[in-house]
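First the structure, which I've put down as structure tokens, then a few questions once you've had a look.
Missing here: one protein chain of the complex. Every other protein chain is in place.
Our next item is chain A:
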Amino acid sequence: MEFETVIGLEVHAQLLTRSKMFCGCSAEYAGAEPNTHVCPVCLGLPGSLPVINRQAVVSTVMTGLALNCRIPPYSKFDRKNYMYPDLMKGYQISQYDLPLCVEGYLEFQHDGQRKRVGIRRVHLEEDTARLVHRTWNGTGYSLVDVNRSGVPLIEIVTEPDLRSPEEARAFLMALRQVLRYLGVSTANMEEGAFRCDANISQRSLDGSVVGPKVEIKNMNSFRSVERALAYEVERQRSALRRGEPLVQETRGWLEDQEITVSQRTKEYAEDYRYFPEPDLPPIFLTETDLVEIRARMPELPLTRFERFVRDYALGAAEAGLLTEERAVADYFEACVQGDREIARQAANWITGELFALMRERVVDIDGVGVRPGQLRQLIELVRRGTINALTAKEVLVAVSETGQDPDAIVAERGLAQVSDEAQLRAVVQRVIEQNPKAVADYRRGKGAAIGFLLGQVMKDLRGRANPAVARKLLEETLGAPVE
């Protein structure tokens, strides 16, 4: 029997706001001493009350707009009740039946195709504290770090529109890209700022068999999402083929064993007893609010990708690399300044030399030490023939190390290309005299020998020889090879 996989995702992303969701504590707790970003509110002390962080609401709405959602004029917070030591109040302030954003979709490129996935809702809530489990003398104990408690968190729920683990991964990467473009989240999965649970089931193509929905948790990287779902596809399909019962349940991915294991079945599903949060007023959003928020949104990745392909005549792969991060795309456009002529060169330099430098130094494009204007100057120097491509690479490194402009570096270090025929002819003559074997090879018809001789000319001039002029002079001096 042929099966089709049905996947829906639930993504949590921490919002990049200065303060926490309901108090004035700094939300930037990474690397901070445990329990230093805390106050009566995020500690859930008796008598404390929440106050809505407006920026978090704006970021959520912006995310919703980017995901083509409808933003209802009225929204509210609810209490989600459950007790656990990481939940300081014994309830989480979340949104239940009236989320900030509903009924949207995200389009992204996958396998050269444009794919659309429905977004059911985006809502705003608060993060929980972090538990650290330890052992002492063979006894387990847990520590609570409240720094994360109350950090604003958005939950994005998709429709069950994904059809494979690979597609799920591609969607997540596209979603992360959107969040990063908007600047609303670092969306860093390894740091826990971007978390994903999945619902996955199988159905036969003829519709005769529909497997139960299984929720998968504990996937901590894009890779583990793909692998966990791939494992689950196989597990569910082989069970269905063998006619074994499958149950609706929650399963956890065990990274080290690469399997999923049952965590709880539906009979134990929790009743969260949601009810409207009486400590907070509802949120009203007017058309004017939405216009203002929309005006602050950047161009989104897919639109930008398509524009790069169209306006700069770039290939899909190149445009994809350049638009993957907003900072890189911004850099590219700041360098190109609308000049199609140098777009090709700029794309090559950025995806080649600059990316290599970034990888080598583990920095992002803003930290690489070459400003967009400096790259442009470098490209101009090559275009005018002042320096050759080889020297340009050296100059780029020098710019990144010293911060000096390419013009200044070329002048100061005497790196300008030697195109003067008299000066080059002397070098060519000397190289021919010193390399009789290569000359003989060339004359016997080994065309490759010219490359060696040209290399020797370059070496003599520390790479500054104008390669076209040098080759022409070599050929003139040696004459035509004997057939």
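Throughout what follows, a contact is a pair of C-beta atoms (placed from the backbone, for glycine too) under 8 Å apart; a residue touches a chain by one contact, two chains touch by 3 or more; residues count from 1.
Definition applied: contacts and distances are computed from a predicted model.
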Chain not present in the shown complex, as UniProt names it (candidates "Phenylacetate-CoA oxygenase subunit PaaC", "Glutamyl-tRNA(Gln) amidotransferase subunit A", "Dihydropyrimidine dehydrogenase subunit A" or "Monosaccharide ABC transporter ATP-binding protein, CUT2 family"): "Glutamyl-tRNA(Gln) amidotransferase subunit A"
Touching residue (missing chain; options A:6, A:98 or A:144): A:144
Touch with the omitted chain, as defined above, among A:45, A:440 or A:468: A:45
Which residue of A:191, A:279, A:292 or A:339 touches the chain not shown here: A:279
For chain A, the residues touching the chain missing from this view: 40, 43-52, 79, 81, 83, 85, 88-91, 144, 271, 273-275, 278-281
